[in-house]
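The complex appears here minus one protein chain, its other protein chains still in place.
Residue numbering begins at 1 within each chain, and the chains themselves are lettered A, B and C in the order written.
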């Protein structure tokens, strides 16, 4: 089968990660072009992976001959625009989450994708982690009966820079959005209402930037189940990524991954390894697997496993959560989505 | 030191448990009297433990010569009344939770205790479980820094009879009340506001009885921390009793106790023991330890470790949670307590 | 059913333990007599548990009216003699391990028991630990297929006094004898040959006393299976008591018991509780269960679960191991037993 020729748009941290995988770890893909508004970043990436086409303007990629697909890793505020243009140019599209903060802009982008008949996969990488996939499959396969209670714990080892927090859209749109997607993924039911409690407990500067750094959110699902998600910007013991689903027939839990399975016992106690430090360490295989899935969907002309609608739904939940936090009351999703 | 002469009021399931411990497991105590409105239950208990004084009326115990203390295990609606009379009779008092559903009746009972200058200990046995005690001590000792997020999981292996559910005061007053106490115990901070989501997912008959059987509650604490508690009336894998506190310096978790530490690996998988089945199996040592603590408080004339105020506070939280469930909004405790 | 009237012979550490259980934890037993050559020890024990008959001479117990059984906890060199006399006096006998170091003395004692038609149970308490019982039942029930490899780890938290080591019979007769019994118990097959490697690594004074403090022993079983046992006199992290059986259909492992199931994660690592410190903490329930089993065997006139032959067999293995250590070659049990 012919390899898929991919252009990378945005060569920052996450873009470089995808470049490495496209160049070395995914046999079916070929990285043939890189664009970044910071042309030096594009050039460095291209040099590293021997990529022939380099540009400071992503439009050069959309016009390139023989380019099958684009992987969009630019800043969030450009996603919707680039999706629209890439769709019009007939390219297959992989786009990092979130599509956008604004539902109307998302809808216009999804509309363009639909009209062009191209594929769009959103970068919810955690769905490809073997732990969470196993949880989803167990729930979907009825191994715990009907799901009743979901518990997600998701804590970062350290807060991002304040400069990022100021433009990130807030903790629900930049961090918990992954957990909202996970909730939909493992429960197989839509969220209907959220209630958010949040506070500034890690760093007052985050509060001054208008955000909270610690939050607990309650979810009500269409199937009657309930769930909670907690987020903290700072877990000193590392990246804490756990999911638990309780149901009429049992419970399934995904515990943290660690660097090794070594246990040291001495007079002080019994000690084991910390969780893997952050998303690069924890989700390397998941990043590869999501890109493989995208490449396969292109090669076999099948629907990508994380659709545009899957990209839109968590944004609605995040916006409802943000409103709930401010209004100190539960907020139904249709209240947010109707506007 | 002279042993404490104890009279048991109420010889049902939990009363029999305390009788066994008072008779055989607590060297400092002597079980000298048993009363139960069902006189046969009192007689059976007395015969089993060779107790000299038996009665169908607890007032006989309050008037008995040489009786130092009473252990109240009668039905909840009699607790406040008996506490008041026992206090007036100058007896030291151990009373099962909850004191009452009604705050005014609780306040009158506590007032009687204070005026009489007797001791009152409330039966929140889980505080004496070594796991939760270790969690509390770690939090109080600063081992996880300042606490930010509390997570309590508390699920029963099977629902109680519907006849009980109809008079129990509902899931917040009969079941989650233990978790509200645990929240105060491990966090060392008072709950200020609750938000409850609940549903009938286990048995429609529980819904017809006016209660929910599955619920998730969010807590806001005075110190800025937040927490969630989830309850289910039915966990098919047994009694699920876990507590986790996350803070600025780390996290501490208490996992379930099991009957053994045996692991079987075969071609099907790796299997370990289920959690201990229910409260009798899980909390035997905790029941003994709470009664030892009461006996010691009487012997040394020190304050009992779970006070009348500790008995009152979870009732306020439970009432706020019940209101939140009905009103579908967060409820501040002072709203409930002011009435 | 009438309670079994028991006389305790030897009121030292292990005798006191049994006294506590006989007095308070075993409903079917009544502790009615205590003897110890150190009469003060007997008197202290009798005072504590309100025992009517006290003596400095165990023969007073054997002659006592209405005494059903004796529990022999005196020094090892007196066991065989007392068993013989107690049998002749028609008493049911519980005797601490080992019966004796000398096989001929053991055989004479067992002969006396058989002739008198009384019961004899040997104090291999670990058989009554729920973990090891679960392992045995799994193996006996075929849950791991045919057993191929046994691994026992058995390490004490601290060495006994040198005065004890000088008379204990050595590490194989005083410490590993428990593991030899465990090997027979879980494997359901007899040991045929042993090979012992040992060294003095903990304390040179143990070597000067003629013993080793660290040893690894290989076992060959009649059914073709093999096994290893390792012992150390000093594990700084506490009492390490693990058993693993590997077979054609799987593997079963019993891990250590701990005081709690609490896990603390901080920037330094993930920490859990140490194993329970020593045999009193670890095997309390097993000590009670073995005595309950003895009392039940007496009450129901059934064979006790650990027979005289079960008491003899590990002594043979221990003697073979000691010879193997000195001779630096494998030693068959029939070589030792034939002498």
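Following the convention adopted for this analysis, contacts are C-beta pairs under 8 Å (C-beta built on N, C-alpha and C of every residue); 3 or more make two chains touch, one makes a residue touch a chain.
The structure presented is a predicted model; accordingly, all values stated were derived computationally and were not measured.
Only one residue in the set C:16, C:55, C:92 or C:214 touches the chain that does not appear here, and it is C:214. For the chain missing from the display, the contacting residue among C:58, C:185 or C:246 is C:246, taking the whole complex into account.
Set against the missing chain, the residues A:16, A:256 or A:324 yield one that touches it, A:256. Listed here are the chain A residues that touch the chain not shown: 24-25, 130-131, 134-135, 138, 143-144, 249-257, 259-267.
By the touch definition given at the top, chain B reaches the unshown chain through residues 236-237, 265-267, 269-275. The missing chain lies against chain C, touching residues 145-146, 148-149, 151, 153, 155, 195, 197-199, 201-202, 214-216, 218, 220, 224-228, 230, 232, 234-237, 240, 246, 248-251, 328-330.
The definition used in the following text is that only the chains that are shown with their structure count from here on.
Summary of the copy comparison: rotating chain A onto chain C for the best CA superposition needs 180 degrees, to the nearest 5. Comparing the CA-atom centres of all chains against that of chain C, the greatest distance is found for A.
Here the chain at the heart of the shown protein, by mean C-alpha position, is B. Chain geometry summary: the mean Cα position of chain A and that of chain C are 58 Å apart. Per-chain Cα centroids separate chain B from chain C by 40 Å. Chain B has residues 249-251 in contact with two or more other chains.
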